[in-house]
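As you look at this complex, bear in mind that one protein chain is not there, while each of the others sits in place.
First chain written, first letter: the chains are A, B, C, D and E, and each begins at residue 1.
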């Protein structure tokens, strides 16, 4: 007893825990007592949910290096330190700002239904659902916010001023993401399912987005699109005749590792969004979401592989990797409510659309998106949300539930598109006017690493 | 209340969960109620088991990039995109096929005891043990199947046609692995411990393979061996005088990262295979398996280091890395039933055998296995299963339990060897006859990346 | 039923588990029965704690590749295999030795209060707190020990004989870390909070170090400092005029990946050190520790970014990456007992100090530490422990609790500094005298990889 | 025969390649070099300034018959010029003989054949 | 003295090295170059075709005394030939002087010494 107390003299084992020696075999006295009563199953259940949520948050955090590697791998050597830096700072700054302001904006009380109130780091306003710890919910939401912000850097890689990057990535974490997030996960009008609410009146359904195909990924994708348009293509990307030139990524091994890491992190993103594991319903749900997530990723990769093989004569690694991400983005909306077969279909279509979107955006629209962020996050985010309207087993059109839910999904897509592309476009235009968004040609040619950071990623 | 319901308007918090506000301090009303009754400890326990199993599945999934990096790192620059692609597609296709067919083949009902019945994506036939969600078991089994398939690509690297790779990796996921899996984990004859069963009659023991030294790794290893034999060595690997030439891997940093990732993933592979964490027996078991797994890996690495130092005059990184994997493969069979000391012995012997196996297979047998897949997975898989026959504290020869269990282990080894090498060899021979397994010499010399995928992994 | 028993014929489902079929819906018979009684909430709670601790151990293990990548990325191509090897062997050997000797030395009974008794692999002496499995605690402590050992290799990179590395890293795992660990986590005098104990008499508080800013990181950092001093700088590092020359790391992409992996692993290091998740106190605690850990990392990275921008005119990736680690090291001590704001302050100050420490150690002290291990682990480890004395919400000076606790922290810092720098310095001097610590100049110039290992990390 | 070594900006490589192909030079080798030159740019690594003027360049190496020297030089100069410091140089180095490994051809014919085939 | 620059297939490097050692050439340098040539192969990156003819080659650079030129050329040609397009070239370039840094020796002697030592 003495021994044990000494072993952990810090705060770890607080008053509520009365430790007892384990007497060899199976006859164990209760380890836990709370206020003199044995711990309840309910209390353990909430703790299990917390562990599940925190595990999810860890995995979503781990998507950051995934994004960093994909973006670095798919761009050139001379800009590698720059892109790594961007992925580092958007998470660092985003985390701090989301804690100080964003969380309140997203989940705080509001009058007008448009946005919450920033809370300057205090969590008092917040009541966590299901007995979860507030700070646990905060970290979980933080890493989701960071994901939305980080998507943008890929599409604007290799030509954006670092200082301007800092500014716009702050605006995304501070304003754009939390406000539209408020309309949905924050309890706002798009997901308000009370009788007489706007959505219920109009469609009889609320907008559904389980883990963020639209709320996270397409928001990031739309802003990325706005950014890529305002910036213009990299030097040498399009010939005088308008022909698109390939600018291959410098390290597909790192790109592939990044995709696998993202895939791994997505098992926190989607199954983790259940926010609970206790009880049969929840454990069935997380298993189901795990399966749908994985099947969609696999189907997306396979589809992109075959489409690229068919279209270009050879199975392309870079497109298959993007296809996996496409499937993952696509399933993020409906991973909880489509069947396994449905998830395979969503993944498949996402993978197909990805290949065509990449070549359409590049060769037809002449928008230069070095890592394919718009094709993956925007196109497949929208597609996934739409397909959920068809394939949801509890509300979808294909299961005979009428078009109401599909309508709700479409409205959600349009609202998010307008909001995020609109604010994004204005933001970039203003930054560009005020200070210039793009580095001078010489810096772009010689590489951002040396001129913007005075460092090169590779030396001997 | 209102606040909370709004917060999660999706399906996340279903009817069974009655949410209540947490009133500040410790007096919490029950968060969970199921059919009006409080949640039981048993229900939470099963959920905890589910979380444990799912965590295991995630970690085993994460072994995919581990394999990809090891295989890429130990081969040459010019074939990197190809090897990455292979690791991507075997998982993608394998996951889909295992869901559609393999799972039924492995765990479905059977009459003759030879194989189950494919179920075309339905899980109705299946009753999960211990109350675990069916889809959770499915994803757990899926990632194990993918591991077996992915082992093969390393041994056949740098010279196999991609289209043929696709075909044979499908056959492995679809037929070879599930059928032999059925004989063991699927409840078939090798692990049937009922009175009067074949194994009990013959040995008084069933075959034991906790997490798959034989069932997963040596299956993969035997097929890899068959493939490497049918393919023949890479151009330039053996001189006219039969002297073996070194073809060093292009990036040992990535190789080392891959090994660490595999090591990490193995903590899902082995401890996760307990499939339960609740209750003292299970929590002791997972802790024990974690320790034995880690000790064997460490001992394997240390042994290979010293043996290579002793044999070649210098401590070799590439062999030490392989030694870690050797230890891990070796302990996978008996990690639940050997002592900590036993696990160190198994790891040690695996590491020693690894170094000799690498040089024997390369220099004596003249079988060209670029990444050492046969030495690691085949030799050490067999060795680990054998040593468990000696060192199992509950059945092993060294603990005075007689030779019956050792006999059962030997039979298992032989049966799996015959099945997987046999079917593998026939499969490769047929493919080779029908369509040619190997790329033309020019493609092999210039690199598979350009000719097979039209892409190179590294650019500037 | 039959089906199920066959499904898992191994030891997985032992007698305590009585499996029942799940009859479709929600009416589930109890899956778990122990000695005929249903499983208790307490038993599940301890299992949940075990899973949490084991998850923590896994994540801390995963810091090994993080360290390996950071150290490899920040050094030169020609020494990459060597540094990878070092990270591999210190973990391998350390794990085995900590099991055989270190664990007993750290947690075993003692008379004099100086050190425990080595137990030669037996755990009988040990009583795990909170009903946790002994082997689970062992693996958790093992990975912490390995972290301390691995820190040293970075500071001594690119010029240390591999055989000497082996020897000193063994001494660290075997002697230096376990003994000072005994004084604290082992229940020794620095953390003995009994009435009348030394610390309570002197300060009225014990030394506090939740997860090891001092006990793990500054120990590693002090030894690293001693090593770097004894070794002397790399050839070419300082000009004849004493000017410091930059020797840039060969691959910052890998360095950045390593930092992200470490960051991820730290979520096992700090939150995992709670060693429990069940009950409201614990789940609040792990959520809080997760948040403080992440905020400090973010603040550290942001601070280093801006300070480097301000000082050198450009935002430096390598310093921002180090800044993240600085924040993480800094918060490790007080992550449980400072507020979110406090954690941001600790991170911020750590990031600032890091930049100045790097340039002070390099340019003023002329101590050559290729990866900045002393700046990160020593300086910020000390700083974090000190700041906890100010910012602990339950004992800190800033919260009006007087200087007693701050004094206890300072004593801890001094004791650990004296012990680890002292023993480290003596150890290196002795090794250097007896056998020579450093490779000959030619080997250093041509690269340790070829001469020490006969292998190069990069080939084509 | 002469060997031309042109040290050019990396970003101009595609243009130079196209210009050479247009000038009927279908065969050349290139590799990356680093240059010390006047286009300075300081780098800082962990607080230490270094390498004030190293720039990555591509060296294009072409062996041509004497009659093609001028044409080739002009093609390169036109395609590689930006007018800013750092455009690079071309060296003309004598070559005494050339051998085509595949056929064993020597002298101008080995080039001629290659260029006009 | 002459400098021989042989551009050969990467896969033939080991053979060439052995042939050179057999011909008593123990000293040479080599590096990787990329070549534009007639052995075309298209690449596609994310749907965009590019770089139709870039091939990786090794450039072996050897400075030999005049009397050894033919011997060395023959050794390389024999070892590097496959008969397929893309076997590469050898250039023979005059060298006016050679210095061995270690000793300061100049001229043939610096090579001779090295070759026969």
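By definition in this document, contacts are C-beta pairs under 8 Å (C-beta built on N, C-alpha and C of every residue); 3 or more make two chains touch, one makes a residue touch a chain.
This structure is a prediction, so every number in the text was calculated from the model and none was measured.
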Check: So which shown chains sit in contact with the chain we cannot see?
Finding: B, C, D, E
Next item on the list: Among B:301, B:372 or B:396, choose the residue that contacts the chain missing from this document, as touch is defined above.
Entry: B:372
Next item on the list: Would you mind spotting which of E:8, E:23, E:63 or E:80 touches the chain that isn't drawn?
Entry: E:63
Margin query: Please identify which residue in B:319, B:427 or B:448 touches the non-displayed chain.
Written below: B:319
Margin query: Tell me which stretches of chain D touch the chain missing from the display.
Written below: 2, 6-8, 31-38, 57, 59, 73, 76-77, 80-94
Note to self: Applying the definition given at the start, please give the residues of chain E touching the unseen chain.
What the structure shows: 1, 3, 17, 20, 26-31, 61, 63, 93-102, 104, 110, 114, 117
Next item on the list: State which residues belonging to chain C touch the missing partner chain.
Entry: 78, 235-236, 245, 442, 445-446, 450-451, 454-456
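In this text, only the chains that are shown with their structure count from here on.
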Check: Which chains are in contact with both chain A and chain E?
Finding: B, D
Notebook entry, point to check: Among all the other chains, which ones are in touch with both chain B and chain D?
Noted result: A, C, E
Note to self: Counting contact pairs by residue number and requiring over half to coincide, which of A-D, B-E or A-E is equivalent to C-D?
What the structure shows: A-E
Next item on the list: Please identify which chain has its centre, taken as the mean of its CA atoms, farthest from the centre of chain A.
Entry: E
Check: Shared interface numbers for chain D and chain E above half of all numbers used, same, or below, different?
Finding: different
Margin query: Taking the mean of the CA coordinates per chain, how far is chain A from chain B in Å?
Written below: 30
Margin query: Quick check: how many Å separate the C-alpha centres of chain C and chain E?
Written below: 51
Margin query: Among all residues of chain E, which ones touch two or more of the remaining chains?
Written below: 10, 32, 43-45, 84
Check: Which chain B residues reach two or more other chains?
Finding: 16, 26, 28, 34, 40-41, 43-44, 46, 48, 51, 55, 251, 280, 454-456, 460
